[in-house]
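Just one protein chain is left out here, and the rest sit where they should.
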Amino acid sequence: MAQSIAKEFTKGLWAELPPFRLVLGLCPVLAVTQSVENGIGMGLATTFVLICSNFLVSLLRNIIPAKVRIACYIVIIATFVTIVELLMQAFVYELFLKLGIFIPLIVVNCIVLGRAEAFAGKNAPHMAIADGLGMGIGFTLSLGALGAVRESLGAGTILGTPLFGPDFQPFTFMVQAPGAFVCLGLMLCLMNLIGKK
Amino acid sequence: MHKQNKYTVSHAPFWHDGDTIATMNLNLILAALPAAIFGILKFGAPALGVLSLAVSSAILWELAFNFISKRDITIADYDAAAIGMLVGMMLPATAPWWIVLIGTLIAVVVGKMIYGGIGGNPFNPAVVGIAVLLVSWKQIFDFDAALLNYEFGFTALAPLAALKHQGVAAMDLFQTRDLAMGCQVGSIGTVFGAGIILGGIYLILRGYIRWEISLSYVAGILLTAFLFRLVNPDIYASPLFHLFTGYTLLGAFFLATENSSSPVNLVPMIIYGAMGGVMTILIRNIGSYPDGTVFAILLINLINPLIDRIRPKALGKGVNNA
Amino acid sequence: MTDYFVLAISCIFVNNILLAQFLGNCPFLGTSKKMETAAGMSMAVVFVLVMAGIITWITDTYLLKPLNIEFLRTLSFILVIASLVQFVEMFLKKSIPGLYAGLGIFLPLITTNCAVMGACLINIKEEYTFLQATVASFSYAIGFGLALVLFAGLRERINIARVPQPLQDTSLGLVTAGMIALSFYAFKGMV
Amino acid sequence: MIKRSFIKLTGPRLLCDRVEPDPKKPETIPIPPRLVLLLHEPLDSTRETLIKKGDMVKRGERLFLYKESTEYAVSPVSGTITSIASYTGDFGTIATYFIVERDEKDTSENEFAEFAETPDLKSADSFLRSLPGAPSLSRFLDPDRKINTLVIEGSDSDLMSTTRQYLLATAKEEIKRGIQILRQMTGVAKIAITVPENGNDALSSEGVQVFKVSRVYPKALPQMVMKDHLEITVLPGATCEDHGVTFMSVEAVISLARTYTKKDPVYDKVLTVIAKDGTRHLVKAVIGTPLHRIFKQFNLQTNERDRIIIGGPMTGFAAYTLYHPVEPAMDTIQIQDREEIPYVSDYPCINCGKCVRACPANVPVNLLVRYLEADLYEEAADSFDLQSCIECGLCSYVCTARIPLFQYIRLGKHQLTELESEATNA
Partner (left out) sequence: MREMISMVVVLTVLSAFSGGLLATVRSNTQDRIENQVLKFEKAPAIKAILSDVSNDPLQDRFKLTTDGIENTFFVGKQDGKAASVAFETKGKGFEGAIGLMVGIDLETDTVIGVRVTTHSETPGVGSRAKDDPSFASQFEGQSLENGFSVKSDGGAIDAMSGATITSKGVCLAATKAQELYTKLKPEINNQITNLAN
């Protein structure tokens, strides 16, 4: 039992690591990873929604009729997204400003809906939480990693702390739109290389 | 006659016109030399330094990628050298060494090698390299600041930047003849317009570039600039001013004509070249960059696969003999 | 009139929904391998985005704002879009089966496409009027379609090139998308 | 041989050679003691052949491999079969060769004599297929494709060759006679002849249309003649015969005339032999003569890794042994020094567009080759006009990346036919 919880948890960290293994939910990955802080913030917000919606979906899985399943999932997810939105405005307003419309857009992030449909709707609540937590943390770490690469090269800082001397002129391409695509693409290549071994 | 020779067996045709990728690229470098040498004479040792670092680093990046990807060594085709040469020519003589290295790295690796090497690249590698530098370290391409320490015998202002800042009054500072003969501030390989044209004509005559692209590019520049000027001569500069400044000529003869990212059929070549010229002037006149060549070329590279579908009907296609 | 033209140009090129706003990337990468698929998806997006833009604008202006329940925007928009897509699907299947055959497979994809939801949210955030919202939605969709079709053109060539194995497909697709975004810098500052 | 002008604004302009106004007579090669006969049918090692090693053959005897065989070779001499073996040709096609050791005594087998009085298509096809020039008589017998036009090729279609032009200039009377025989035999409505652009109209009096063909390669290739002179465009994947037209070498016409005059088949073939340095020799040799016999006559040396080209440099093929025989349809033999052999590479297409400029059939070779390299033959045919190619070889000739384009194209067409026949069989 414990073993399978661990399995559901760890698969999100490597075997099915979003967004690298499952190439889904790319928009926030590209849009908010100019810095580690944004990336992790976005990741945590998504994780929160993922865990809560997974939990509720799993809890209600025997009550929800199959035909309106997706509609119910969307209502559940949207509810938690709105909660995150409100909480972030109330407590971490600066971060909320930076993440912009990508917070409400968690609602269409197919990782969230995808986990509800593919996992939570079919499994017990504790498993669903493990799954949500694993996926969420995997997603957060990926965003953080991408944020770290882009922030360090593109701004010369990590979490706002300068990495290089004062003469350093940052490689701002990395924090711009094209840099996001290129950087994610190259990281994906790296993952493929590692995955092959 | 009992010992048989081994004869070469292979398939027809048994003749070839003799071209190779290496000779093509060497001809490109040769054609670029007048403009490059002029740049070296004018900007001195730093210019030579930038050019040689660009060429050698481009070759080394390609070699490194060959090793890492465990593929055949391809530097003997001089393609990396050609790319390095073009990147170097688009940089100011005072570009720091690391800018040159990053520029050629992006050009060769991101622009070309990851697409499978020569022929696979959808965008002009040299232009990709410069574009990335341009959006990252804008100040490097501020030629006025970059060449502050030089003494020139002429108006030491980068014409296009002057145009952007002072408006059309800037035009009076420059004679078209002087611009064409290289009396202007700019990057190493693009100030000597006459030299680039010379190289371009050489390449056209030798059949190494598709002249349709170059000519329609130049026509696009002249026509669009002319129309703008017709509408409001108080704001917009003259066609010839645009032709002999910035990367225009290099773009028309050396950049837009890069093989892999440009069309090969007549109508598409003309659309492609003309679009390049039109976009260059649009960016200069109403966009935010002083020189639009780099982004205009990326844009036409982007539409290339789509427009190159316009091609003459192959023999017998859609024919009804009855 | 010129204002609407400028708005359209800005939404198609300068603020292209895919390349500048980072919305709709999954279908961008997922449906760009073949020109036909890309064209189909583009049509479907134009169709749905315009309708969604209009309906969400009405919802927001005449329902959420008067009742002062803007905090339910996310919830109501996603429900509106999901039902709209369902409805369009049913309608097309019955009435215009030809079009349904063409667009059908793309419609469900669109429900969970950030481009649609995002464009609707931007319409509200930018405080567009009804007409502006309509023009903007249409232009965003055109911008999406344009980028998608151009991308498909490139990808058809890239797919038959000798790309090193680890870079194949999505990886190189992303880098190429970056190059497209870079080339769209050409339009910066034009409006 | 590499040809490139310094200035190269347009596509390549390759000119076919022209025979001198007053050509020397061909030099005759003595009949060799051993002849090699090629038969275009694969040898099945598990079956017993009709003709076996050690059998005696008579002059003019047709050699069939098996009972049901339709292909045959004709022995130009009397002698003994000393060996039968397989021979691998272009694209892995398998043929069979016989070696005939000539007897001093010439016993001839004139089976043909009884049919020689009145020219008749059926009998001609069953005896005269391997006359010099290889008359394409069987094409008139195909009930599915009615042939209404016969084009006689008096103009050499590939570069360097002058064989047909020589015959055109020196055997007018026999050509006229041959045309009469062909008309009588086939009843074909229209007969035309291609001649070099400076040729004369002497033959037009016979009711023969004269097509003056430009020197520029590939204007003399059948599909180009169809397009330029008959105004018929061969549809992709179709043959000239599908459009009711067939082509025949002028040598075949002459051979027919001589055969019916003598009432005995002829075996002497005219050939252009081109040495490494480009000197040209016209020769007359019996079909079956191994090439080394011809080279010995002119003291032509061949070395390891040289190339023996049979046919023209653009469309011919390379022989791998000097024992390759003179064949009925062969016009030209050329020795290419190994230093002159252009290398091919395994580079990808760099999209330089030279092939597209050069292609007379408007094939988008730059894209086509990518699909062929990836073995996507159906896409290649559907979207990139594989079947429109008229096989002139110009694309390979100009390719900057030195891709063996022409080979890819022929292979592609070959694979496509296989795919199609698989599909129809399934």
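The chains carry the letters A, B, C and D, assigned in the order they are written, with residues numbered from 1 in each.
We take it that a contact is a pair of C-beta atoms (placed from the backbone, for glycine too) under 8 Å apart; a residue touches a chain by one contact, two chains touch by 3 or more.
Computed from a predicted model, the values in this text were never measured in an experiment.
Although it is not drawn, the missing chain touches A, B, C when the whole complex is taken into account. Here one chain is not drawn; of A:82, A:109, A:123 or A:142, the residue touching it is A:82. Looking at A:5, A:64 or A:191, the residue that reaches the missing chain in the full complex is A:64.
Listed for chain C, the residues touching the missing chain in the whole complex are 71-72, 75, 188-189.
On the side of chain A, touch with the chain left out of the figure occurs at residues 34, 60, 63-65, 67-68, 71-72, 75-76, 78-79, 82-83, 86-87, 89-91, 93-94, 97, 155, 170, 172, 175-176.
Residue-level contact of chain B with the missing chain is found at 138-139, 142, 165-167, 288.
Definition applied: only the chains that are shown with their structure count from here on.
Between chain B and chain C the centroid-to-centroid distance comes to 34 Å (mean Cα coordinates, whole Å).
Inter-chain spacing, taken between the CA centroids of chain C and chain D, is 60 Å.
Chain geometry summary: the mean Cα position of chain B and that of chain D are 47 Å apart.
Along chain D, residues 348 each make contact with two or more other chains. For chain C, residues touching at least two other chains, in rising order: 157, 161-162, 167, 172, 175-176, 179, 182, 185. Chain C contributes residues 149-150, 153-154, 156-158, 161-164, 167, 172, 175-176, 179-180, 182-190 to its touches with chain B in the complex.
The touching residues of chain B, when paired with chain C in their complex, are 69, 71, 110, 114-117, 119-120, 122-123, 128, 131-132, 135, 279, 282-283, 286-289, 292, 295-296, 298-299, 301-306.
By the touch rule above, chain D contacts chain C in their complex via residues 348, 370-371, 373-374, 376.
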